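Below you will find the structure I want to go over with you.
Yeah, one chain of the complex is gone here, protein chain that is, but the others are all in their spots.
This part shows subunit A:
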Amino acid sequence: MLGRELAEFIESPVMILFATRDEAGRPMIGRGSGVRFDRQSGRLRFLASRCQWPRAVGEALAGRPIATTYVRAADYKACQIKGRILEAGPADAACRALGQAYVAEQLARMLALGVTRMQLSSTLSDRELVCLTIEPQEIFEQTPGPGAGRRLTPEAVA
């Protein structure tokens, strides 16, 4: 479903947000700690810190919907991928390494943009990483502006 360009974009050092929801429909917010697109299965392997986002990760259950947003901090170019959680469990060694590398690179990028180490202290975590396997279902333009929210077809993002 994801074209090459979009897959490369979400795997680049972009800021990642996600939202789950509880039984009552109340949304939960969290930040992602890295993502990989499996070209073979078409699924996302999405990482988030359970200790930092206990509520959002706590509602990331198999079968539940999830929204993930990817934003390049330098210019706010952004997209949103919505889908269904297929599996949720502790990150394995490979995923932990991916999450640690993502956090390290993201911190470096944000520092380069003038964000201080103190300001970044609360933002990103590579601890207690959970890996969510997500089946993408819908993709949307999310760059701020009048086009935000526009659905991107698979052809458009290929």
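Note that in this section a contact is a pair of C-beta atoms (placed from the backbone, for glycine too) under 8 Å apart; a residue touches a chain by one contact, two chains touch by 3 or more; residues count from 1.
Methods note: contacts and distances are computed from a predicted model.
Participant: Absent chain per UniProt: "LrgA family", "Acyl-CoA/acyl-ACP dehydrogenase", "Tryptophan synthase alpha chain" or "GAF domain-containing protein"?
Facilitator: "GAF domain-containing protein"
Participant: Return the single residue from A:Gly42, A:Gly89 or A:Gly149 that touches the missing chain.
Facilitator: Among A:Gly42, A:Gly89 or A:Gly149, only A:Gly149 touches the chain that is not shown.
Participant: Of the residues A:Val103, A:Ile139 or A:Leu152, which one touches the chain left out of the display?
Facilitator: Touching the chain that is not displayed is residue A:Val103.
Participant: Contacts of subunit A with the missing chain: which residues?
Facilitator: For subunit A, the residues touching the absent chain are 17-21, 25-29, 49, 51-53, 55, 65-69, 71, 74-78, 80, 82, 103, 107, 114-127, 142-149.
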